[in-house]
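Certain chains of the assembly are absent from this excerpt, and the rest are unmoved.
Going in written order, the chains are labelled A, B and C, and every chain counts its residues from 1.
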Amino acid sequence: MPTNSQVAFKRELLNTDNNQTTTATLQDNLVNLVDLALLLKQAHWNVVGTNFRSLHLQLDAIIETVRAGSDDIAERIATLGIAADGRSQTVARNSHLHEYPEGMLSVEETVQHVADELHATVTELRNAIQRLGELDPISEDLCIGICASLEKHLWMLQAQEKSN
Amino acid sequence: MPTNSQVAFKRELLNTDNNQTTTATLQDNLVNLVDLALLLKQAHWNVVGTNFRSLHLQLDAIIETVRAGSDDIAERIATLGIAADGRSQTVARNSHLHEYPEGMLSVEETVQHVADELHATVTELRNAIQRLGELDPISEDLCIGICASLEKHLWMLQAQEKSN
Amino acid sequence: MPTNSQVAFKRELLNTDNNQTTTATLQDNLVNLVDLALLLKQAHWNVVGTNFRSLHLQLDAIIETVRAGSDDIAERIATLGIAADGRSQTVARNSHLHEYPEGMLSVEETVQHVADELHATVTELRNAIQRLGELDPISEDLCIGICASLEKHLWMLQAQEKSN
């Protein structure tokens, strides 16, 4: 078995350097996305208040997007011959997101916390897109697609923060 | 906002003691199930070998069951007025499962590791079922349903370990 | 034709005493559930206020659960050879629920009234479950399933009552 950082397959897609930088970049964002999905479920379960049901459903829609994104990125890493790492210990240690508050949260607090972490995820993805442009157009295009969906979800959260 | 261990709603379903023991029991298993789903995804991405594709698909079928189970348990905790906790930090700290090995694993190793952790999860669920019978028949029935599905998946994994 | 309290079929499932207590218990809850469905439709039509549409849709989801539950209980009574009774006159006379207020109600009032009656229905179902455990495990399991769904709906109503 290859170690975690050796290319596992004999037919190469990228040269060694590009492959290492590309997969490291993807791995960083994988951890964020896995953590974001857990955080969104936490919010989904523990939100309370007048708008509870609408936000409860909206959060599940975002989770579907985030899970599809983390799966695509992990399988892209595997396609490039490297083992992806989305274990709970790795995620707890390496995620760039803030720990979500414990207990139940009001709708307003929930929207704010989730939007903040979604924005943080998007910001790192945008940095990744810039780096990947010269390394691997397939990975770049994959991240653009995920980022586009997350930014649209961010709009639909931010639009709720506007004072009426 | 109530703290993590206060009943949040004014209409009670169980008396205070039963409620506390029931939700604590459910919370323990919630953490295991969330961790199990992450572990299964890790296996799904990093398995290699002759039977790769068949196991790759099988793991996703198990993940679907596990995620539905963790969602049902978390929402049962919320129904009982307590905040569920499935955050990455909590899961990494409190899960009873072993850390999954890093890197790529062969089909045989993958089947063995996954079956071991699935068995551990099932064993704790069976203990919970015994305790819940006298506390809350709704929670007991919920855990029986989840356990039945997991044990069937366990069979379909164990059946692959038999030497041909 | 058999009278309302005679077992109609020649092949018995329970002995006479258990059958009588079981079907009487089920009949009590049937009346509550039929009334609850009418009450929820009344609420569905006459709610007004900022969150109107979200609650309007949520109420229809609860109605679907309640109607399926009353149908299952009535057919369980029939399976045990006794005529179920869900006629409007019987429901108006025997239901344990409070009369719903006439006219249009605000979202807050609607949530509170509906949650109260849902809680009353659940409380009687829980009592039935305790009694049925020794009489007929099939009827007990049926009531557990209905109760589980209603309690989840109760959570999703109560969560909206929390002050933001």
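The working rule: contacts are C-beta pairs under 8 Å (C-beta built on N, C-alpha and C of every residue); 3 or more make two chains touch, one makes a residue touch a chain.
If you're wondering where the values come from, they're calculated on a predicted model, not measured in any experiment.
Since every chain here shares one sequence and 3 of them are in place, how many copies does the full complex have in this file?
Oligomeric count for the entire complex in this file: 12 copies.
Note that only the chains that are shown with their structure count from here on.
Counting residue numbers used by both copies over all numbers at the interface, does the subunit B-subunit C contact come out same (over half shared) or different (under half)?
different
Report the inter-chain centroid distance for subunit A and subunit B in whole angstrom, where each centroid is the mean of the CA atoms.
Centres of subunit A and subunit B (C-alpha means) sit 23 Å apart.
What is the distance in Å between the mean C-alpha positions of subunit B and subunit C?
32
Going through subunit A residue by residue, note those that touch at least 2 other chains and give them in order.
48, 104, 106
Show which residues of subunit C lie in contact with subunit A when the two form their complex.
51, 54-55, 58, 107, 156, 159-160, 162-164
Using the touch rule from the top, collect the residues of subunit B that touch subunit C in their complex.
Subunit B residues touching subunit C: 8-11, 13, 75-76, 78-79, 81, 137-138, 141-142.
Within their complex, state which residues of subunit A touch subunit B.
1-4, 8, 34-35, 38-39, 41-42, 45-46, 48, 71, 74-75, 77-78, 83-89, 91-93, 95, 99-100, 102-106
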